[in-house]
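Here the complex is missing one protein chain, while the rest keep their positions.
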Amino acid sequence: MRSYSAFAVAREAARYHMGWERAWASPEPKKKYEVIIIGAGGHGLATAYYLGKNFGITNVAVIEKGWLGGGNTGRNTTIIRSNYLQDPSAAIYEKARSLYETMSQDLNYNVMFSPRGVMMLAQTQHEIRGYQRTAHANALQGVTTEWISPGRVKELVPIINLDGPRYPVLGALWQARAGTARHDAVAWGYARACSDMGMHVIQKCEVTGVRQEGGKVTGVTTTRGDIGCDKLGIVVAGHSGHVADMAGFRLPVESVALQALVSEPIKPCMDVVVMANTVHGYMSQSDKGEMVIGGGADGYNNYTQRGSFHHIEETVRALVETFPMISRLKMLRQWGGIVDMTGDRSPILSKTPLEGCFINCGWGTGGFKAIPGSGWGMAELMAKGQSPLTDAFSLDRFKEGRFIDESVAAGVAH
Amino acid sequence: MSTRLATGGRLIDRSKQQSFTFNGKRLTGCAGDTLASALLANDQMLMGRSFKYHRPRGVVASGAEEPNALVGLGTGARFEPNQRATTTELFDGLSATSQNHWPSLEFDVGAVNTKLARFLPAGFYYKTFMWPRSFWKHVYEPVIRQSAGLGKAPDAETRDADTYEHFYAYVDHLVIGGGIAGLETAKRLGETGARVLLVEQTAHWGGRAPVDGGEVEGQPVTEYIAGLLAALNAMENVTLRSRTMGAGIYDHGYALAYERLSDHAPTTQGPRHRLWRIRAGQIVTATGAIERPLSFAGNDIPGVMLASAVRDYVENWAISPGDRTVIVTNNDDAYRTALVLKSHGLDVPAIIDARVLPTDSALMAEARAKGIAIHQGHAIDHVMGTKRVRGVAICSHAGEGGAVIEEIPCECVAMSGGWSPVVHLWSHCGGKLNWDQANAMFRPDLTRAPTGDKGQAFVTPAGAANGAMTLGDVLEDAVAAAERASGDTRTSDAPKAVVAVEAPLAPVWMMPQGASIKHRMKAWLDYQNDVKVSDVQLAAREGFESVEHAKRYTTLGMATDQGKLSNINGLAILSGALGAEIPQVGTTTFRPPYTPISMGAIAGEARAEIFQPIRKTPIHDWLDKNGAEWEPVGHWRRPYCIKQAGETTEQAVHREVKNTRENLGLLDASTLGKLIVKGKDAGKFLDMLYTNMMSTLKPGRCRYGLMCNENGFLMDDGVVARIDEDTFLCHTTSGGADHIHAHMEDWLQCEWWDWDVYVANVTEQYGQIAVVGPNARKVLEAIGGMDVSKEALTFMGWADGELAGIPVRVYRISFSGELSYEIAVKASYARELWDLLMSVGKQFNVMPYGTEALHIMRAEKGFIMIGDETDGTVIPQDLNLHWAISKKKEDFMGKRAHERADMAREDRWKLVGLETVDGSVLPDGAYAVGEGTNANGQRNVIGRVTSTYHSPTLGRGIAMGLVLHGPDRMGEVIRFAKTDGTTMIDAKIVDPVFYDKDGEMQNV
Partner (left out) sequence: MLTLHCPNCGIQADETELAPGGEAHLKRYGPGSSDDEFHSYLFTRENPRGPHFERWRHAAGCGKWFLAARDTVTLEVYGTYPAQTLEPPQDIKDAITAKHPGWQWREFS
């Protein structure tokens, strides 16, 4: 693979860029691979990448029904942070965040990770206590966060309205080394690197069945024929329940729509990511200048990649309160993705009842930020049968009543 | 130069001159102008700069599809970036500024990028800016961000001076688009008697037809349109709204329309925008079609415009785009532009037609008859000029360019690559498209329409939006659309139109057809985002084969016009590069809104004070006047404390605690949830809901209860009073009333529907006042009216009675550990009772107290607080509340859950009291550290603080927390880490009841 650099671009410019080769190959499927990953989104590609990089397993196919990175990887609001409360969450998200820091260099692909900082506003006494607890937990988890005053919030986000008549800003939890990245580039960069290691990224190939013998996985049937494997990873987000059905087990997962929107691009006015959970909205500004806005998920099962407009209204209303200057900006585009929600809203990275078959799903609204950490842990789990990053996220936790609940701030106050 | 013609202009009123400014320069236009037409009238061809290369750009279109002419409009609190000049109606005093340049529109330093364009192809940034690593954040990204973006950001402290509103409409038929198709369809639908709403995005009815001309039913088309309008206006069941854009179509017949009420007249009173939330039985998308540019070198130079736009500017606004206009086309329609120009006395030196036709079509013959030179089989090799067109060089279309046959001087180039139906709204909710090879366009596949709640098709396209490209076909389809929408067959024939027969279009995706790379690098597809033919081809070469990949890699179609001009051309280039058919490559997804809509309109009326209306107790106003420092609790406000003059918050809180413990405190407890549960099976029901036994409670008595969810976690707590055999009153937390009520209804309606139980939420029907402290009984006795003695009203009892004639229900319960009466009173009496308690209480040193004093006093007593000691992961056993978990009951919510492995675990963290060794206050949320680290390198933890306060009563810090084996470790000192992770605070594990362990204070 030819290395990307400013020199390479300059050299190609002399030839009118006619000499660039494909970023990833487009191979025909082989009869058999050591590992098949279903799903060429960020998590699936990262799993394949770290199987190769960390464990030397390169006889790998990543099979994708549509086009790589075409699901939630390319539909999210690109926020990367690791200021989670519970230890297992903080571990995997912080692993991911630290891998994001060097991802452009590791992959020789500029994923534009921008550690611009993420703040979570506290707008009630209850939220203050919740975030102070998170700050304490983070300190012991190796995640650098701090509690900041309203004054500091205003310095970092000049467009914020601290004194909203309804919910004044009382402070914020600030993670300076959190940020954003270019979502498509993450998928493309991993795909290119996987392809370079000799792995097969096979697009437009739909898995129609999972083959097994004696309780052990042997391969998959696809729209492009049967493909054998020793190990199978199912990494298909909103479609997990569907593929798990093929493999003969059930998941505690439901698929719902999550929506986002962007404004028209304007010159830089907000350098950090702000999340306002009391009013349910968050916003950042992309390098292109668009205000990138997200809110809550719809509450009913839905595979349409469309949501209901009243959620957009609620989110925008909340953000117009928080950032009054956006009132005269315009919404350019709204869209939806299908997210897979588990019973405790934390992901599942686990062995399954089918030997040799592994599942990575349930990322809900938070998958993008976890991609490299999830891939790292999943690769270790698949290669070695166990990984400290994924242990707590096993499927059996629901039966045991052992939950990883990040929504603790949603308690009730007198 | 562009200028105003001496006569004509069907939309302008020359008698009303309007003065406006552009980049500070004072200019004049006419009423009826758009900003774009007014600028052209003043020879302001250059209107903006492109996104990436900062290329000089002029207006290219005349409507919503405009990618170039975006301006900042207005100033101060009314400043709005990225407003399209083509859809901005001129008004007197309008102030516009051009965007994305420094220092000025004419001389933009950023334009150096255009010289570097060769080094900045699609996706170059994915391949560069990687070293050194820290440079992305500190150098590259800030520079990129600064040069990206389009319009100026409004000032940080801007508060929008305008208001917005939402409207609701429920109609049988929503017709989107007030062109001739929409008008005809609406009229036919209106005639069925159905409720019809017709919306049109511009200020004018009739769409393109008045400019394009033709005859309908023997009348000029303008007269026919006037007739349709008159008929529609006469129908009471039809509502017409102009300046109202169909913004989006959503599931089950929901649609959004965006009405711009005062953008064209900012001094008008009332809201600026109105967002219509429409539920329609059927939606007709009569959204017309958009002309496509042609891809030739220099097609972005100011003065190169769509042929239809040139025609619009001449006919509608009497604009001469220049003395000489060269037409370049692959179809007959552009000839109309040539004829219109000629008829206004303007020169058309050449029509360059990529086609070679065996015989002249009617329009062609007409042009030839007017003496216009037609160059068939030719192409534009390149456009000459930089900030405005100077001329075109033409070559053979069959070639690869470079072999210039002739240079033709001109000021304007009018191009037409054919038309694309506006299928956006059709597609928003899943309508599918077919590729129409003959017309080289995607059109709706009527067999795959969006489906509604009954599985029925609920959107139908009409006219040009359905691919009908001539006036006759448009009208025929409009009538057919009315049939499709109403299900009725037509009662009269479609109107007959007379139009010229056109020769077929020839698809032209690149010009000349074999354009060399040098040409392709100057042939723009997406003007705003600077995506050229060569960029899409590069994407294909690098494996970005899916249309979504190509779009995202090149940013084609991602600009503010969302690809209205560029998508089909880009798609054709991509399919050409891949050697695939266009329909196999497919389109990107069309997403709402059709054109951008203001955030203000989306937010609607609910701004500022009414963003989320505040719930107020009957005592709210008194507290507000008397120094309450408010804190949001759910949708209520509760006083954190009630400050006296000169006090700090902390001083006030400490005073309130002290006074309540020593004298008399009053708490507005009205926000507590109050649910009446009534019926023969009420006791049985509450036994299922609470962990403890409620059915054995005697009338006249109260019991503290815990509620778990089915998953075993504590969800709420409160005091339950039994009113009579069949009636209970359940108190919930302030934030919990609504969801506990819903929770009860859920189980009653969906699981135990055969039980005789009814629930009513009476939270707001009653005010509740806690009268607390050693003087509590004294004040009630001083007011008089009922016996509240120790004997008559024992602890955990309640009684109905009167206080000074006010009917009250008095609960003798305590959340502070003091002698305490909670008095429930009809909301309308609550303020009277409060005032009475304050005045009579004066002799007993009464003072109101707030939530923080409440919290401190309950913590001093070791009482748990839902939301502090619980967080959704805590079970009652963790809080040593075994006494409140019935062992006798076979079943209650949470019982089965508590049997699971993880909940039965011996080493769950348990509630204890915590006292710092030095008497300081433990930080809220601090964790207790254990030995070593876990497998992920995180410090092991053995507990955490759940509540922590300075106790004014004890004069030291007190806390509660959950600690590993906590209750077995009384007296042990453990270490809590501060947020730096290293500074430690030592705290001793103690009994959580810090004050009055034997309960003597309340038992008097």
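Think of it as A and B in the order they're written, each chain with its own count starting at 1.
Throughout what follows, a residue touches a chain if its C-beta (ideal position, glycine included) is under 8 Å from a C-beta of that chain, and two chains touch if they have at least 3 such contacts.
Only a predicted model underlies this, so the values are computations on that prediction, with no experimental measurement involved.
Novice: Of the residues A:R11, A:K30, A:H310 or A:K384, I need the one that contacts the missing chain.
Specialist: A:H310
Novice: Quick one: say which of A:Y16, A:F55 or A:F398 touches the chain that got left out.
Specialist: Only one of A:Y16, A:F55 or A:F398 touches the chain omitted from view, namely A:F398.
Novice: Using the document's definition of touch, tell me which of A:T144, A:S255, A:S394 or A:S407 contacts the absent chain.
Specialist: Once the missing chain is taken into account, the touching residue is A:S255.
Novice: Among B:E581, B:E650, B:E745 or B:D787, which one is in touch with the chain left out?
Specialist: Reading the full complex, the residue touching the unseen chain is B:E745.
Novice: Mind pulling the chain B residues that touch the left-out chain?
Specialist: So the residues of chain B touching the unseen chain are 250-254, 279, 451-455, 710-711, 742, 745-746, 749-751, 753, 890-891, 895-897, 899-901.
Novice: In terms of residues, what is the contact footprint of the unshown chain on chain A?
Specialist: Per the touch rule, chain A residues meeting the hidden chain are 241-242, 250-255, 298-304, 308-310, 342-343, 398-399.
Convention: only the chains that are shown with their structure count from here on.
Novice: Would you pull the chain A residues touching chain B in the complex into a rising list?
Specialist: 4-6, 8-10, 13, 16-18, 20-26, 66-67, 69-70, 74, 87-88, 90-91, 95, 101-102, 104-105, 108-110, 112-116, 123-126, 128-130, 132-142, 145-147, 158-159, 164-167, 182, 184-185, 188-189, 203, 263-269, 278-279, 285, 287-289, 304, 306, 308-309, 312-313, 316-321, 324-335, 388-389, 391, 397, 399-403, 405, 407-414
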